[in-house]
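Only one protein chain is missing; all other protein chains are in place.
Think of it as A, B and C in the order they're written, each chain with its own count starting at 1.
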Amino acid sequence: MTSERQTLPEEHYLKAGWDLKSWLLTTDHKRIGLLYLVSITFMFAIGSLYAGIVRFNLLVPDGSQMSAEAYNKAFTGHGVVMVFFFLIPSIPATLGNFLIPLMIGAKDLAFPRINLLSWYIYVVGAALTMWALVTGGLDTGWTFYTPYSTALSESNVELAAIGIFIAGFSSILTGLNFIVTIHKMRAPGLSWFRLPLFVWAHYATSIIQVLGTPVIAITILLVALERIFHFGFFDPNRGGDPILFQHLFWFYSHPAVYIMILPSMGVISEIVTCFSRKRIFGYSFIAMSSLAIAALGFLVWAHHLFVSGMSVYSAMVFSALSFLVAVPSAIKTFNWTATLYRGSVKWDTPMIYVFCFIGLFLIGGLTGLFLASLGVDVHLTDTYFVVAHFHYIMVGGAIMGYLGGLHFWWPKITGRKYVEAWGKVSSLLVFVGFNLTFFPQFVLGYLGMPRRYHAYPEEFQILNVLSTAGATILGFGYLFPFSYLTHSVFRGEPAGDNPWGAKGLEWTTQSPPTTHNFDLIPVVTEEPYDYASPPKEAARV
Amino acid sequence: MSELAAHGGAEHHPALQHHFTSLEQQRAASSLGMWVFIAQEVLFFGGLFATYTVYRTQYPDAFSAGSHHLSWKIGFFNTLVLIGSSLTMAMGVYSAATGKKNRVVGFILATILLGSVFLGVKYFEYGDKIRPCFGDGSHAGCLVPGERFDASALHLAGPAAGHAQIFFSLYFGMTGLHALHMIIGIPILLLIAYWSWRGRYSPEYHTPVELVGLYWHFVDIVWIFLFPLLYLIGSH
Amino acid sequence: MSEQLAPESQPTHPRGHVVSWKVYLAVFLALCALTVITVQVAGHDFGPFNLVVALGVAITKATLVVLYFMHARYSERLTHLVIASSLAFFVILVFLLLADYLSRPWPLVAAG
Partner (left out) sequence: MSPAFPLAPARASSVAGEVDALFLFILGVTGLVALGIWIALFYFAIRYRRRSEDDRPAEIHGSLVLELTWTIVPLLLMIAMFVWGAKLFFHLHRPPDDAMSVSVVGKRWMWKLQHPTGQREIGELHVPVGRAVKLVITSEDTIHSFFVPAFRIKKDAVPGRYNMAWFRATKTGSYHLFCAEYCGTEHSRMIGRVVVMEPEEYQVWLAGGPAPESPVLAGEKLFSELNCITCHRPDDAARGPVLHGSFGRSVSLASGERVVADAAYVRESILSPAAKLAAGYQPVMPTYQGQVSEEQLISLIAYIESLRVPSEAAPAPGRAPARARAGGAESR
């Protein structure tokens, strides 16, 4: 890595105008990525606030901190905001939008205006849902189970349902844009098996986004129709089957958890190779397991319904398929660990987030096996074991990957370096806070504490207090990156084109890149992650 | 369509956007984008068709009673109208590909006309199911699911009346969503007719006409499945 | 600026295959005929096969529209892949749903 002082380039995409019009009407994928970065960070803050309220209430067993009504609205708000407005768009909309054209040597995504439209749809959906949550709240849980959501809840179900329905199309349009871009706009010489694994992961994610999201869109629409016009889709008094709603809801919502984790897996593949300066172990196996996850992810949804009274025989089929879908994730984890073997591992912040990801995603993935096995699931489903399981995957996996990616490509996005020491401190704090929050919940789950309980028996209090303590450390830990990364935008030391000495087309351009990315479309000749040969400079006019 | 791209080069076409290297790449990308959008629509309607399939296996009698109540003649006529509009749409795309500008406008206006006929027939069909539901007094013949649903019109009592409400929820849901897709399609068709009247399209570049054609044919396919599933199960 | 290499991912065939209008007319007439068949077929009772027959005719009509009106027959393999994958996921949804609903009433066979 060059050691002499770097200087910021004169011309780059951030300099292409600073007025409102240049930001709100931009069709530059990099600027839209930043627009998304700001909006989902805001939504993450709101979701964390709700989480804080939930954990605060669970400090005492008798639920005397707040009314049951307020608690139900708090955990629903936490679920809705975090799932639909932070985790689904998190990496694809920010890092994906920013990096995919750069990584495949294109000037922009295939449909720049649809990309801007997808951000506006996200904002409208978020505004509507926030309006519903603020002016009365939603108390159905993010799962909207009927007949409670359609017949018995007096909260803003219709408004929130329409908000989420709209936000779904933002995810569909992002997926559509990525699929067409990756197929049609790769640089010459960039065959499928030379693509970075980040692009593979986003290709698999986009397939799920495009083919899964419409089913929840129609399901949420049916809930709204049933409340507004008294249609009878899920009304048990008229023969409607509430379990059918669960089928249609989870047909999307399980693949949705793969929308949340696959992009993080792509980020991990990029960072682990760069910081062990070594070729990825088993490139084609990782690429293919991304696609396998996308395909198998659609076959397993009914493991959420094992105790709902579905047929015993089809429960057996779904249990077997749920075990099958764990195999590709296991393959990836083994391959990342093997990449470190005989490498040259540098312990920078992105790499620490990779260690956190592999360590914690492992627990998240393996605890899924308990829930896939029918006998144990009867006892564990709808308890805090499930809450701990999916938080280990979403917070321990997806958010660690998101933060790692943010730190890894921060020099490319802003052209400046963040302070390395702060990075290490905050990742350690996040790791400790996270484990203290969610590991006790595994034990709570096996002890039988059900989910979504405003008050609980006394014997669970100690573990809940531990969990709340962990939550405060985690919340505090997340404030760190927010502050020193923002600080680095203004005061950070210029980073130069390739501060980590990484491979990949995005590192051959200047940092931050020009508005049209490449003066000359690069021709790709080397294999991906070929760290043996020196990093290449892009031909500049 | 977009400002003249910065590049020089003789064969550069005004409609080529800056981030594509050739018109052919832009056309292929747009066409793939439309097909992926249609794949998403298949799943969007798919959720409804899956609900229909499940409830039809659960309540065959109520479904055939409900379907028997729908007049298949209207459905039959509407199907022919929609297939006709598919033909005129395809001829429109054909004329755009062969550069006959006036024919394109003519065929697209014909498509809009046939689409409006379809929606008009739909309006009246809905009318005689919804009108009795308003006003006080007996809601005989009201088929909108809810308290005022009149199941005696279908000679059904007890839980079967509830199952008939599910049939009509599906009927209004599926045909309503289909009609909504046509209501969105018609203004876009008008826009395309206006632009082709302004001479924007040529044999080299008529992608928007193709894309609207794909969308319109998809809407026709949805109706091709709706007609037998909703109108024809009760008639034997 | 030198002419760029045509990106490898760009299809090589000419600008969209132009189908003669006679094909469209033939397909249109076939569709009308099939619609008439749909109504007649619904007339008499095939017992459990009513749904299969009705769907069979509808699927033939839909295939005709996709192949000729939507030019799927002349477009690249990628388009076929997109169509196939969307139908595949719809079939997954319906089949695994019915797997639950149709096997619910089966009584549990005694152990061993």
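A few comments on the model shown:
Convention: a residue touches a chain if its C-beta (ideal position, glycine included) is under 8 Å from a C-beta of that chain, and two chains touch if they have at least 3 such contacts.
The shown structure was predicted, so the numbers you read here are calculated from the model rather than taken from an experiment.
In the full assembly, the chain not pictured is in contact with A, B, C, by the touch criterion defined above. Here the missing chain is touched by one residue of A:L14, A:L117 or A:A330, and it is A:A330. Where chain B meets the missing chain, the touching residues are 61, 65, 152, 155-160. Taking the whole complex into account, chain A touches the unshown chain at residues 1, 63, 68-69, 72, 139-141, 143, 145, 147-148, 151-153, 236-237, 239, 241-243, 276-279, 281-285, 306-309, 312, 315-316, 319-320, 323-324, 326-327, 330-331, 333-335, 337-338, 340-347, 355, 358-359, 362-363, 366-367, 369-370, 372-379, 381-383, 443, 446-448, 450-457, 459, 531-532. Chain C meets the missing chain through residues 105, 107-108, 110-111.
In this section, only the chains that are shown with their structure count from here on.
Centroids of chain A and chain B (each the mean of its C-alpha atoms) stand 35 Å apart. The mean-CA centres of chain B and chain C are about 16 angstrom from one another, to the nearest whole unit. Contact of a single residue of chain C with at least two other chains is seen at positions 1, 4, 6-7, 10, 78, 85-86, 89, 93, 97, 101. The set of chain B residues that touch two or more partner chains comprises 21, 25, 28, 32, 36, 39-40, 43, 46-47, 50, 54, 58.
Taken in their complex, chain B has these residues touching chain C: 7-9, 21-25, 27-28, 31-32, 35-36, 38-40, 42-43, 46-47, 49-50, 53-54, 56-58, 72, 76, 79-80, 83-84, 86-87, 89-91, 94, 97-98, 203-204, 210, 213-214, 217-218, 220-221, 224-225, 227-229, 232-233, 235-236. Across the complex, chain C is touched by residues 183-191, 207, 211, 215, 244, 247, 251, 298-299, 302, 310-314, 317-318, 520-521, 523, 541 of chain A.
For chain A in complex with chain B, the residues that touch the partner chain are 101, 106-112, 114, 172, 176-177, 179-181, 183-185, 210-215, 217-219, 222, 225-226, 229-233, 235, 237-241, 244, 248, 251, 516, 521.
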